[in-house]
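One protein chain is absent from this view; the other protein chains keep their places.
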Amino acid sequence: TASTSDQPIQWRFAIEETIGSVQHQYAMKFKELVEERSNGEIEVTIYPYGTLGTSDQITELVDMEVVQFAMASPGHLGKLIPEVQVFLLHFLFSDDDEINNQVLNKDPRLQKTFAELYARKRLKLLSIFSEGWQVWTTKDPIHRPEDFEGVKMRVMTSPLLIAAYNAYGASPTPLPYSEVYSALQLNMIDGQENPVFAIQEMNFYEVTDWMIFARHAPFITTAVTNREFFDSLPAERQELVTGVVADLNDYILKVQREFNQERLSLIRKNKPDLEIITELTPEEREAFRQASQPVRDRFIRMTGEDGRKLLEELKQTIKEYEDQQQN
Amino acid sequence: MNKLFAIIQRIEAFLLAWSIISIAALSIGNVVCRALFGFSLAFVGEVSQFLIIVVTFIGLSYAASQGRHIRMTALYDQLNPRWRKIMMVIINSLTALLMLLLAGYAFEYINTVRFLDTISPVLQVPLYLIYLFVPLGFILSAIQYGLTVFRNLTAPDVYISYSQKDEYETTVVGEV
């Protein structure tokens, strides 16, 4: 068989996070399944964060076919494909992970819409998954938009995120990730948002007093490959990739939940007096949802008709799956 | 030749000085704004980044015209003027070629950025426009290194740049 040929083919997979992250877990399982199912004809090398560059650079590397696979999260990819910034909008998704997983990966219509968006940039979308909910850590409790008045929140440099926190009355402060801890400690900023695993890893909970699960947005990332590379593969290899990716969707949801659960227990153990708001009441969520409406208009202004249709389609699909769940 | 050289140098000097002054003015404005009025000017970081690219790559050529490089002279210093001249011709020709090669690669990279249509998040400026300073800097410095070769081949002394003789006052300074 072909597996006796001397050198295995090299595929390179660049991720945006460090070893031990949800993305790394995804890439490792991808490597394991691809190598196993290709009978060792393919070898996958994983490049964790910091080895090949920033998120922006990694996407360019996929495009130049320096790496074949990569993670591309909307915060960065939004600069190339403005429509994917839809994932940054607040209170859009269901507060049930499982429903979001189905919407993002199993709905054929949405799959087609997204595939076309990515194809414009010579990318092939493999999967969309959540790495857990964005969680606020702050110095004071937050229940309503008014509670954000004057709060200096650190956000990624994305116009929609800045607009969102402006809409709540906060003053969004862009800051490099590595300065967030010190800035919280010195009260240069009052809060930040990140998924639980990042909050634990960077010890942000040590320098804030409240942790608020508003479930305002999942921290979403996407796995991509170079479209020309993918199309040039023989049919069996293409099926190999799509098969592995399909199996990974449920796997990564499980991993993500376990990861964030474990890290949350660790945080609780390390700082027992940390105040945690595990959820907001439906009224409180509604107040935030209302306050964040202007951000959706902004999104539509930024992305035009395509963006408006996508947003509608996404809202529609989420509602359909939520209704199904109810019945 | 001398006139062209002088004009390029003046434009480069202007860009360098005013980029630095603008970065300073913008950064100061941003701190003052945040400290006094509580809001950050989001475009400041972006513009500063653009200007740093201008400073680095235009400065690359300006530094070459001034003979300002970080390099090791331990062996070179032991040579007699004749051999120094030969080394200068070799070093500068090869460096000029490398700069041209890099200019080519820069255009290739810019093509990718242009295809991806990457825009800066705040000001929505297409990044490839800013990146055009990169191949420009490489080409201008290739010209400077070429001029240095020309000067060494046509004038009696050893030159480390088109206008600078190889003397201790002007050589190599480690900057950190």
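We call the chains A and B, going by the order they appear; numbering starts again at 1 in every chain.
FYI, a residue touches a chain if its C-beta (ideal position, glycine included) is under 8 Å from a C-beta of that chain, and two chains touch if they have at least 3 such contacts.
By definition in this document, contacts and distances are computed from a predicted model.
Trainee: Quick one: the chain not pictured, UniProt calls it what, "Pyruvate dehydrogenase E1 component beta subunit", "Sialic acid TRAP transporter permease protein SiaT", "RNA polymerase sigma factor" or "Glycine--tRNA ligase alpha subunit"?
Mentor: Listed in its UniProt record, the absent chain's protein name reads "Sialic acid TRAP transporter permease protein SiaT".
Trainee: Given the contact definition stated above, which residue among A:F13, A:Y26 or A:Y47 touches the chain not shown here?
Mentor: The one listed residue touching the chain not shown is A:Y47.
Trainee: Can you work out which residue in A:E41, A:E60 or A:E193 touches the chain that's missing from view?
Mentor: Of the candidates A:E41, A:E60 or A:E193, A:E60 is in touch with the missing chain.
Trainee: Among B:F43, B:Y109 or B:F150, which one is in touch with the chain left out?
Mentor: Residue touching the absent chain, from the options given: B:Y109.
Trainee: In the complete complex, the non-displayed chain touches which residues of chain B?
Mentor: 13, 16-21, 23-24, 27-28, 30-31, 34-35, 45, 48-49, 52-53, 55-60, 62-63, 66, 68-77, 87, 90-91, 94-95, 98, 101-102, 105-106, 108-109, 112, 131, 134, 168-169, 171-176
Trainee: Tell me, which residues in chain A touch the chain that this view leaves out?
Mentor: Its contact residues with the unshown chain are 45, 47, 50-54, 57, 60-61, 64-66, 175-179, 181-183, 185-188.
The rule is short, and it goes like this: only the chains that are shown with their structure count from here on.
Trainee: If you average the Cα atoms of chain A and of chain B to get two centres, how far apart are those centres in Å?
Mentor: Once rounded, the distance between the two centres reads 39 Å.
Trainee: Of all residues in chain A, which touch chain B in the complex?
Mentor: 56, 59-60, 63-64, 78-80, 121-122, 150, 152, 157-159, 162, 171-174
Trainee: Using the touch definition up top, name the residues of chain B that touch chain A in the complex.
Mentor: Against chain A, chain B makes touches at 34, 38-40, 42, 45, 109, 112-113, 115-122.
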